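Let me begin by handing over the structure; questions about it come next.
All protein chains but one are shown in place.
Now for chain A:
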Amino acid sequence: MEFLPTLWFISIAVLWAGYLFLEGFDLGVGMLLGPFARSEKQRRLLINTVGPVWDGNEVWLITAAGATFAAFPHWYASLFAAMYVPLVVVLLALIFRAVAFEYRGKAETALTRRLWTLALSAGSLVIAFGVGTLLAVTTTGLPLNANGDRVGGPFAWLSWQAVLGGLAVVGFCLAQALAFLALKTDGDVRARSARLLARWAPVLLAPLAGWAVVVVAGNVRPAAVIVLAIGVAAALASWRSAARRAEGRAFLFLGLFLLASVAAIFTSAYPAVLPSTLDAAFDLTVSNASSTPYTLQLMSIVAAFGLPLVLGYQAWTYWVFRRRITEAHIPEAHAVTRIV
């Protein structure tokens, strides 16, 4: 076992877990925007629950990708090139969703406002599904040749595992968002999200648990099995808490379920970072895909300094905006009055 590449394998797992944990609920809130909210006021309430934090959360994705580039260039190159088409779609969704956050409230007509709502909702759904797919094929493998290039055409990545991974992240995001809204709002939105979570949690959480079981069953390791068991227990606990309206606990147990699932998946996958379904000899592993020890050392020092700092000020953001918000807090929309 090589220490530095393993450390970076863990770090990247942590970055992905951080991304899913944090952006999980803002993606979910985005998805709920169309179907769940009953009025324009409620839609704006939903957007404002994640308003101050969604952009910071999204940087976890950018950092996960950047860290993969720096620490495992071959992993980054093979995975991103192989997933070309789905990633283009995810990029378009990321663009539309980000812009929709800022521009939706500036729309002048009902039609453009509806279009931005669609961009935010559909964009969030596509991102969640795409990221899930990307992570799933990372653990279950792609048809890669000796150079790490995909063979079999633009859709060679498409498999039931990829779809399962997509559904897993979508389901988790929705559950996380319902728990978050129950915790963050009051009134109708709070009551309805709590009720929905209590009813649908098993359906929403099953795909992620299923994906973890598939990966762990493929390479049974005692540690992974134990962590997976903790994860499943956390999922059940969050369901129970949701049914009892213990909102804080439901949210925390959901987070634990996610962290345990990601940990179980990455523990089982190790040391492969991207298996080849053609020949095990072509597998990308922590040792053959990583950067040199010099680069990894440099990155370790930077991360050791930077990551706690990020966690610190992001936690502070949540503290600053910790109060529940309600429809009454949403100010009237101001149209821009032309003066010239």
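Going forward, contacts are C-beta pairs under 8 Å (C-beta built on N, C-alpha and C of every residue); 3 or more make two chains touch, one makes a residue touch a chain; residues count from 1.
Assume contacts and distances are computed from a predicted model.
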From "Ion-translocating oxidoreductase complex subunit C", "Extracellular solute-binding protein", "Glutamyl-tRNA(Gln) amidotransferase subunit A" or "Cytochrome bd-I ubiquinol oxidase subunit 1 apoprotein", the hidden chain's UniProt protein name:
"Cytochrome bd-I ubiquinol oxidase subunit 1 apoprotein"
Touch with the omitted chain, as defined above, among A:Pro52, A:Gly187, A:Pro202 or A:Gly248
A:Pro52
List the residues of chain A that touch the chain left out of this view.
44, 47-48, 51-56, 58-59, 61-63, 65-67, 69-74, 76-85, 87-88, 91-92, 94-96, 98-99, 101-106, 108, 145, 147-151, 153-154, 291-292, 294-295, 298-299, 302-303, 306-307, 310, 313-314, 317, 320-321, 323, 325, 329-331, 334, 336-340
